[in-house]
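The block that comes next holds chain A.
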Amino acid sequence: MHQMNFAAPKTVAGAVKLLVQNKGRSKVIAGGTDLLVQLRMGKIKPGIIIDIKNIKEANQITIEKNGVRIGAAVSGAVVGEHESIKRNWPGVVEALELIGSTQIQGRASLGGNLCNGSPAADSVPALIANEAICRIAGPNGKRDIKVQNFVKSPSKTILKRDEILTSLFLPDKPNKSSSAYLRLIPRTEMDIAVVGVAASLTLDENNKCLDAIICLGAVAPKATVVKTAKKILVGKKINNDSLATLGMACEDTCDPINDTRGTIAYRTKVAGVLAKRAVQIAHTRILEKANL
Partner candidate 1 sequence: MKVFIPSQIANGYTNGLHELNAEGEKLDQVIRSLDDQYPGIKNALSEGFACALENEIIHDWFDEDIKDVKSVRFIPAIEGG
Partner candidate 2 sequence: MSSVRTEELTRPNRKATEEENKFKVIGTRPVRPDGIDKVTGKANFGADIVLNGMLYGAIHRSKHAHALIKKVDVSKALKLEGVKSIITHSDLATLKPTDKNSNVNFFDLARNVLAKDKVLYDGHAIAAVAAISQTIANEAARLIEVEYKILKPVMNIKTAEKKNTPIIDKNIFTEGLKEPAKKPSNIAKKVEFLLGDPDKTFEQAEIVVDRKYSTQTVHQGYIEPHACAASYTKDNQATIWCSSQGAFMVRAYTAKLCGLETSKIKVIPAEIGGGFGGKTTIYLEPLAVKLSEKTGRPVKIVMNRTEVMRATGPTSGGTAHVKLGADKKGNFIAGLIELKYEAGAFAGSPVGLGCMTAFAPYNLKHVKCTGWDVLVNRPKAAAYRAPGAPVAAFAVESAIDELASKLQMDPIHLRLKNCATEGTTAPYGVTFDKIGHKECLEAALNSNHYRKKLKPYQGRGIASGFWFNIGGNSSAEIMINEDGNVTVATGNPDIGGSRASMAMMAAETLGINMENVKPIVADTESIPYSDLTGGSRVTFATGKAVIEAAEDMITEMCKRAAKFWKVDPAQVEWKNGKAICIERTDIEPMSMKQIAKIAFKTGGAISGKANINVKKGAGPGFGLHICDVEVDPETGRVTVLKYTAIQDVGKAIHPSYVEGQLQGGAAQGIGWALNEEYVYSKDGNLMNTGFLDYRIPVASDLPMIETILVEVPNPGHPFGVRGVGETPIVPPLGAVANAVSNAIGRRMTDLPLNPIKILSEIG
């Protein structure tokens, strides 16, 4: 019979110690909105569940010199009420808030969404488009790594078995920047992205594109940056022509699968559509911010 222990350490060091002791038989829980479902369905049988909700670092939002640091276990509901995060990283907030229902929002976290390693995770493309950085703690101390490099393949991350994700850092953006996240689901809520697209956009004083990062979700084994997007948009106005080219580039970047949620053809086509719309939303947000 499967026996399982539970621990709720108060420090990162305590959590790491437990991870080391349990040699890969442990699972870290934040909100548990993915983990508990997997446990109940019998997909995982951990020897110990390590709860990080009592660890201060993982549960606070700190404004730092060059950006904001969000604890890995901070819930979507808390992030969604943080004025400066909402103002500066609207794409990240709207992606995180799309996860689950109001009840789930009280538990779901950026860290959990990332560590689950799903190609369809809503917040991950938004984090990548905003160049977010993971802080990882292990027996040898801390290390930082780009979110873009965190997920290796579905359900697989670069975390070693004795490491833990403690926080995510969002670097500050230039003034004329904004972001957006859109996903396609057949329903309006309580669903998993068939396609997700995050766009982060920065404009120059003439409202031409200064920088752009587009990241696609659910159309490849992991969230994927559209490499040609920068080249297509930088130096140009955001208009139908530039967006049409971007749409095609997004379609070319897609490497999706057929499954019960979507077909290859559908995902590819809609990735282009949502990318254009996401850039437009980010564009509008910048202009609205400038008019305030």
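Please note the rule applied: a residue touches a chain if its C-beta (ideal position, glycine included) is under 8 Å from a C-beta of that chain, and two chains touch if they have at least 3 such contacts; residues count from 1.
Here is how the candidates were picked: all candidates are chains of the complex that A comes from, given by their letters.
Just so we're clear, the structure is a prediction, and the values are computed from it rather than from any experiment.
Asker: Considering only this complex, which of 1 or 2 touches chain A?
Answerer: 2
Asker: Touching candidate 2 in the complex: which residues of chain A?
Answerer: Residues in contact with candidate 2: 1-2, 41-42, 184, 186-192, 194, 260-263, 265-266, 269-270, 273-274.
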